[in-house]
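A single protein chain has been omitted; all remaining protein chains appear in their positions.
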Amino acid sequence: MKRLLPIAIFVGLFILLARSLFVPQMDLPSPLIGKQIPSFSLNELGKFSTVTHQDLLGDTALINIWATWCVGCEIEHDFLVELSLDQELDIPIIGINWKDRDDLATRWLIQKGNPYSRILSDPIGNTAIDFGVYGAPETFLIDDQGIIRYKHIGPMDRQNFEQNILPRIVELRK
Amino acid sequence: MITALAAAFLQFLIGLKLFTLDESLRMILIKRFTLIQCLSIFLAICCLGYSFLNDDFSVLYIALNSNTNLPIPYKIAAIWGAHEGSLLLWMFLLSFWGVTLAFSKKFTDQDKILKIYSLSILGLVSLSFILFIIYTSNPFERILPMPDQGRGLNPLLQDPALAIHPPILYAGYVGLAIPFALALASLLTPHSSSWAGIARIWTINSWLFLTGGIALGSWWAYYELGWGGWWFWDPVENASLMPWLVATALVHSLIVTEKKGLFNSFSTLLAIIAFSLSLLGTFLVRSGVLISVHSFASDPERGLFILMLIGLFTGGALMLFALKQNRSDPLKLELLSRESLLLLNNVFLCSAAGLIMIGTLYPLVLELVNSEKISVGPPYFNFVILFPCIPLLIFVGLAMFSTWNGKGSKLLLRSSRVALLSMLIGLVISLLILSYNTPLTTVGIILAVWTIITGCLPLIRSRASDLVQNLPMTLAHIGLGIMVLGITVTSSYGITFDDTLGFGQSKTVGEYEFKLITINDRTGPNYRAKVATVEIYSENQKIGTVFPEKRVYDTTSPSMTEAGIEANLFRDLFVAIGEDLGSDIWSMHLQYKPLLRLIWLGPFIMILGGLVRLFLLKPLSESVNS
Partner (left out) sequence: MKKITLMILLLSFQVVPDDLNSDLTTAQQELYQGIIQEVRCLVCQNQSIAESNAELAKDLREEIFQQVGQGRNEAQVKNYLQERYGDFVLYEPSFKQSTYFLWLSPILILILILGWLRKIGLF
């Protein structure tokens, strides 16, 4: 019995390590899922108005954290534009411009297209911290009560969207 | 490379051939093949080095890790700067130790078969690693068309201490293969404990290199990483600490096995575990399974290969152990005899290793089983490691009073006087000389003093003839005590300050005043830097000037901070540059760290002890009072 103990422990360890080799590292799960979006008050890009979290309630929507310095945002941008033009789906995409400059952001959107129904500026980054953002782009799905239902980290593509977000949107809209 | 492969294969095979050849012939052949293997790999390394020096960018490995601006010493160090080359280094050291074993004169005639078996096992290990290199990690792969310029060596690695850190550490890791092979060989042969004396030599050897490698890594982290930290409980740091702890236990267990013939199964098991932990460390660094500062390659395919190797060697070894280890008599030990205390301490050492293992792998487990992501870092480890370490230090001291097969009662009596003395000194130091901090601090200081004093005892009490014999133990334990003292005092009494300073401004930290004079630009061979001039005053006397830097190497890497350190044995004053805030104002990182150097002085003394032991080794059964 004593002889077998070391080998038993080893086998357990081995299995653990073997499995972990092939399971991809999971993204950081967000503790905010199921909770209300954090309260904030941000300037709207290019306008003199302020937008608060209250203004976002009432509709199922996507909140996309992006920046002009972020490579992944560039990658997902075309898809976001496509999404915004989808009349049938009709899902508003709210952009939060993170740690960026208004003039750079405006120029970027003019050049590449604007998928956003509203764009908020978070130059300092405090709101992004409240959202638990650690790497742009990040996209949140919120329901009409403002509860965060899903978070996607990294560039969004069609496959990911249809697999993870679309079903949830459909569910929420029932 | 191919010759090395062939040689290793033959080395292994020779050991296996049980029937046709007679023993002395096998011995000669196996020694020859071990040597050939070693020389082949050495040749391979030389080729790689030659290509590096010639900036041969047609070799992919060189293109990735070097460029024409790299200073020559670092071109050599780049040989082991990344995964493929470091494996080549690993192999070389493995074959080198094999050669030292092959040509060692420490085997008696009856043990010849032991030697043959262990060399053949080593041959198998070599074989697998060589296959690994050839099939998945070949440093000689070509890239065509040949690029004009290489990418360059990671700036972090362009540092003398870090350049030699891998070879030293690897020498330690790989060296554990020898006791491993010897242990397995002993399982395969009828001789029960003669392997122990031989194994002990090579274990101490590896232990020396591991101690050196770990201490070097810690010291480098301190002065290079810009934050003044010296141990982070990073998975790869842990992966080097675990074999060290087990190797320490192994050395002590082998003493008992060699001298008394006891603990044979423990020694065998420990030898197997020690090398397995080395392999595990290799696996963790190269598979990408855990996030770490040190991660070489995040390649599941390579990880799998290594895991298979671990399965083969550890699994095989443990099975051999389960099947072949003789049933030993139930231990009849006197309470508080030297044997039992050594056993107890080994248990604590291994528990420490076990706790570290649990902490390191727990996030992995949780992620797989529960889909949760947590972090287990310094707060956990610093707390948990106290549980085995405090009893360990207590019993290490007690063990100094023990005798072989001795009774417990006399021991307690003899030790209590020294214990009281240590407590007194410790209290004086922690309460009067320094100022009161926490109970834990006081405990730490008392234990350090206790370890140092008890470490000196054998030396004081022994006769002149035994003096040298006891010196290694004394040195090693004094070194341990010093290290503990350094750790305790620095952690408890160190002060850190982040602040903004403008040119000409100063800030007081503790008793010292740091004044930022100015910051200039400077260009090095392959970097641009901002250099600060900071003067340090104590009681209004200038005691030093330091020049911390912030360097930008080329292209891809973020900036590196070189700290400015003003140090003596009693304290370190650490300055690092932060951010440029405009208007000649910079954020600065200032630290006062008392007794920091002791953390590395300790291991240095431990290494001295080991060296003394190696060079003046007499078989243990000869000396009376060891």
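Here the chain labels run A and B in written order, and each chain numbers its own residues starting at 1.
Assume contacts are C-beta pairs under 8 Å (C-beta built on N, C-alpha and C of every residue); 3 or more make two chains touch, one makes a residue touch a chain.
The structure presented is a predicted model; accordingly, all values stated were derived computationally and were not measured.
The chain not shown here is touched by just one of B:Asp148, B:Glu301 or B:Asp498, and that residue is B:Asp498. Here one chain is not drawn; of B:Pro179, B:Gly303 or B:Gly359, the residue touching it is B:Gly359.
Note that of B:Ser58, B:Thr100, B:Asn154 or B:Ser351, the residue touching the chain absent from this view is B:Ser351.
Of the candidate positions A:Gly72, A:Pro92, A:Gly113 or A:Gly132, contact with the unshown chain belongs to A:Gly132. Where chain A meets the chain that is not shown, the touching residues are 28-32, 38, 99, 125-126, 129-132, 134-135. Residues 225-227, 229, 234, 291-293, 295, 330-333, 335, 340, 344, 347, 351, 354-355, 358-359, 362, 366, 370, 372-380, 384, 387-388, 495-500, 502, 504-505, 507, 558-559, 578-579, 581-583, 585, 587 are the ones on chain B that touch the missing chain.
Here is the rule we use: only the chains that are shown with their structure count from here on.
Of all residues in chain A, only 3-4, 6-7, 10-11, 13-14, 16-23, 25-26, 28-29 touch chain B in the complex they form. Within the complex, the chain B residues that touch chain A are 269, 272-273, 276, 283, 287, 289, 291, 300, 303-304, 307, 310-311, 314-315, 318-319, 321-323, 325, 361, 364-365, 367-368, 371-373.
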